[in-house]
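Here the complex is missing a single protein chain, while all its other protein chains stay put.
Read from first to last, the chains carry the letters A and B; within each, the first residue is number 1.
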Amino acid sequence: MLLVPCPNCGPRNSADLRYGGESHARPDPATASPHEWRAYLYLRHNPAGWLRETWYCRSGCRRWFALERNTATNEFRDPPLPGDKRGGAA
Amino acid sequence: MAMSRLGQRPTEVIKRSVTLHFRWNGRSFSGFEGDTVASALAASGQQVFSRSLKYHRPRGILTADYWDPNLMVQVGDDPNVRAGHRLLEEGMDVRAQNVWPSLRFDLKAANSLVGRFLSAGFYYKTFMRPRWLWPSYERVLSAFGPGGRVDIDSPDRYHDKRYTHPDVVVAGAGPAGIEAALAASKAGARVLLVEHEHSVGGHLRYSTRAAEQVALGKLRGTLEASDVEVLTDSTVTGRYEDNWLGIVQRNHPIAVERLIKARAKMLVVAPGLIERPYVFEGNDRPGVITSAAARRLINLWGVKPGERAVVFSANDEGDAAADLRDAGVDVAAVIDGRKGHRINSTRGSRRAVEGVVADGVRIDADLLVVAAGWTAPTSLLNMAGDRPAYDRYAARFFPSNPPDSVLATGGLSGDGTLDELRTHGAATGRLAAARALSVAHRIQARTARARAVGGPEPDWAADDRLPLRRDFHPELFRSDTHGMIDFSEDVGSKDLLAAAREGYDSVELAKRYTTATMGSSQGKLETVNTVAVLAEARGENIGEVGTTVWRPPYAPVSLGALAGRVFEPVRVSPIQPWHEANGVRTILAGQWVRPDHYGDPAAEVRNARSNVGIIDVTPLGKLDLRGPDIPKLLNLLYTNKWSNLAVGKVRYGMMCGEDGVVLDDGVTGRLGEDHYMMTTTSSGAGVVWEWVENWLQTERPDWRVHVTPVTSAYASINVAGPKSRRLVGRVVRDVDLSPEGFAYMEVRSATVAGVAGCFMWRIGFTGDLSYELHVPAGHGMHVWEALIEAGADLGVGPFGMEGQRIMRLEKGHFIVGQDTDGLTMAPSTGLSRLIRLDKENFVGRPELGWSGSRRLPMIVAIQPDHPQTVPDEGCQIVRGDTNEILGRITSSRMSPTLRRSICLGQVEPELAIGGSRVTVLLASGDRIGATVMGHHAHFDPAGERLRG
Partner (left out) sequence: MADALRFESPVTRSHPAGESGGLTLTDSSATVKWLVRAFDEGPAAACLQTPFGSSRQDPSGALVLGSRPGEWILLGAQDAVARVVESLQGFGSGDFVTAVEWTHGRAMFRVSGRHAPRALEKVCSLDWSDPMTPDGAVTSASVAKVICDIARDDCRGTLSYLVLCDRSFGQYVFDALIDAGREFGLTVVPAGLSFSDTQDTVG
């Protein structure tokens, strides 16, 4: 089981967290075209390599945050320091 | 000639003063404490332990340990027990598995089927045609299965689970593994040493060399005095991401098996080497054993393996001639594989060796002891991502490049004297401890709760171990004859060559086609021989062919260990003991154990409609909201407007996802200036909470709102029915309950039956006058009992989920997830007045804005023509006599109030007009007529009862 480096709780089993998927910016709902909005809802880059993704530490600190993970090796980049926890909405 | 018991051996592990009695296929036998099932049977002269899977050949001892594929037996109701490993117990009932004569064929096809079993790929060829024979094939196949019998009436046994976080796990307690564990422990690491066998020591356990026995004694003593946690009869079954290890402990006193989930900072892999069988004609005849098996039988259990032996040896360690002579076995010949001598075949009956043909000459013998080489069980390294490489010089695989957190030692990494192996083990232990220290420092520094650590993270220790050398070993896999390769799957070298000829010459394809390496030994005995024969077929060497990928488990894991102790949390309301004492039939709704009904749901409905009923709705999701920005939050999350909700008022709202699909619904009440209570569906409570947190944390971090889940902080009781006001009035004194003083969709703080800190609101899921009381959970039972007592003369009675579902259906309230699905957009609910596109922004607004141009199905009330016919939920609504689907029934019940069947359903928009005629296709295939109603409510559409 993957160890996810929660910026608050330290490394935790991935089962302790909820995976929020790729982090991506939410388009402005007032101006987004249907095409842009549906790309936001349904399209993912799914790269083999570094990916910025959202996690929710549901068993621990109960914070949503973004982390960078290499999808090919499951290596995480060091998590951001506390205070920089913004991720995309799931 | 059979095996027999020898006189006392200095290295034996049996206690001859304790005799154990057991049964083998119904006959009485005895052995000693410390015997395995197999050693006791062998000492009693038993030669045949099983029949092979396909050819049904008699099979005897091959390796006399955990991996022995020929020793799978049934013990009591426990199938697939490894008799080479399982310790004998008093009173054991042991039986052979896969015994041919008991397999009855009632099919004429049987004989021809048996013939077709003999070829490679039979699984794929035999059972394909004709299709109509499949049920028979299945019966035959299940009878053919090599497993024992599973008795489904067996009592459950306790399988335990435990987590642990050692600094270093050492897999394998041979001399190198023990040294690694001791060195790591001495360096300050927390060490878990895991040994597959019943005691530590590896091959030293059955060595008769004095120096090795002394060394073993000292190692054991040092280990006992150390802080190393030692698990014997336990297997590291898998290595997963970040050194997450599965360990099965088979000898725990309180459990049949214990599954240990270990998160190790470092893993040391030290499983030693496994002796490989040699492939030649008759190599599976009882009487052909490996050299390690001979030495184990003689030195551990005092079993004389035969009378007259031929020894084939290609290495010093495997030369069992001295041990055999010491045990009184006449060694007729030693055939030295290093000098080019070969075993060609064995001769004899199906049940026993009578002679050995070596270099074309027959030698009379009842025992052939083979030492053809070693297999490196690199499984744990492979699971860590390593791809071990084949070395022709040493004739075995070696680790290539495992990750930094995994180290190998012992025979797996090279050859050497005992001292050299121990030195390498100790160096490995020190390296593991040093690296574990770095990992521990990093984890501790990043974990809020941990003790603070000073200083920088220690440098990552470099691997400065002196590598072990590699000794020459001849490449001996197959002789000039054909024989068995996979004993558990009954796959021979001819089968593999045939598979290669048919085109399955890649090792992964040949494995699946022939099933070689897929049996109970998990490839430990047969993988290298499989690869070698394929290499021969392809005219290549083993390194070019490559091996199959070793995946978890290292050794087979019982389903009990995996499934044994499953945690299934359940939630109950504080009133549950009352329900149980009053004849409740419960229903599991999500994790909640809820009252479904108390015997007669229809009567509960009639009582609630005519008198007053109370229902425990504690699972209703409740989120306590505090802060000045709550109206902004509600405007964002709900589709309707919330800016003007006054204190004391309650409003209904619907939530959508970003895709416009209905996510949840419920009421939210304003209890104070900056204090609201949001309710969600019972099943949606957790999801909505996380969703709200996500919006607040990631998109609106500047808003001042705190959300607290208080679902179980309050016992929630809905009091419903025409007499509900009178009943509530008897337990609530501090609220004006008159229709003007406390109107529909209002909320009040209250003291209920003496309990302060309650709140209640007038809403009406059932469609009748009703009050929902929310009382601090620690007094929920008190209030419930007070209501029952106070309402006795009003006819108060409890009702359950079923009654509530009937009443809400009478009233036409849809349930999210029942009447909606993952595609139901908000306009389909018919509540378009609650979708305020004129609001500046809310979740789901873009899609809902665009949905006007889409043909969305609509939720409607439907009544079948025949009032007694209740179509099943999920029945399709079709066009006339065709199969064109126009919708489906989402809810249906017999209404006790209206005395007729009532439904909710989703239909095409054209049909969502009162009076439309539809056809419902019943599960029986019959079609019935039904009418779409003009209003969702079958009952009291004007809502007069509700607002009274």
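The criterion applied here is as follows: contacts are C-beta pairs under 8 Å (C-beta built on N, C-alpha and C of every residue); 3 or more make two chains touch, one makes a residue touch a chain.
Note that the structure is predicted; figures quoted are calculated from it, not measured.
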Q: Tell me which residue among B:R571, B:R606, B:K641 or B:R900 touches the hidden chain in the full complex.
A: B:R571
Q: Based on the whole complex, identify which of B:N80, B:T164, B:S405 or B:T931 touches the chain you can't see.
A: B:T164
(Q) In the whole complex, not just what's shown, which of B:R704, B:R730 or B:R900 touches the removed chain? (A) B:R704
**Q.** Contact footprint on chain A, counting only the chain that is left out
**A.** 8-9, 13, 15-16, 58-63, 82-83
Q | Residue ranges of chain B at the interface with the undisplayed chain | A | 160-165, 190, 253-254, 261, 263, 440, 443-444, 447-451, 453, 567-574, 576-577, 592, 618-619, 624, 626-627, 704, 706, 708-714, 754-757, 776-782
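We take it that only the chains that are shown with their structure count from here on.
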Q | Contacting residues of chain B [partner chain A, same complex] | A | 240-242, 244, 263, 443, 446-448, 450, 658-659, 690, 693-695, 697-699, 701, 840-841, 845-847, 850
Q | Residues of chain A touching chain B in the complex | A | 1-3, 5, 8-11, 13, 18, 20, 26, 29-30, 32, 34, 37, 40-41, 54, 56, 58, 62-64, 74, 85-90
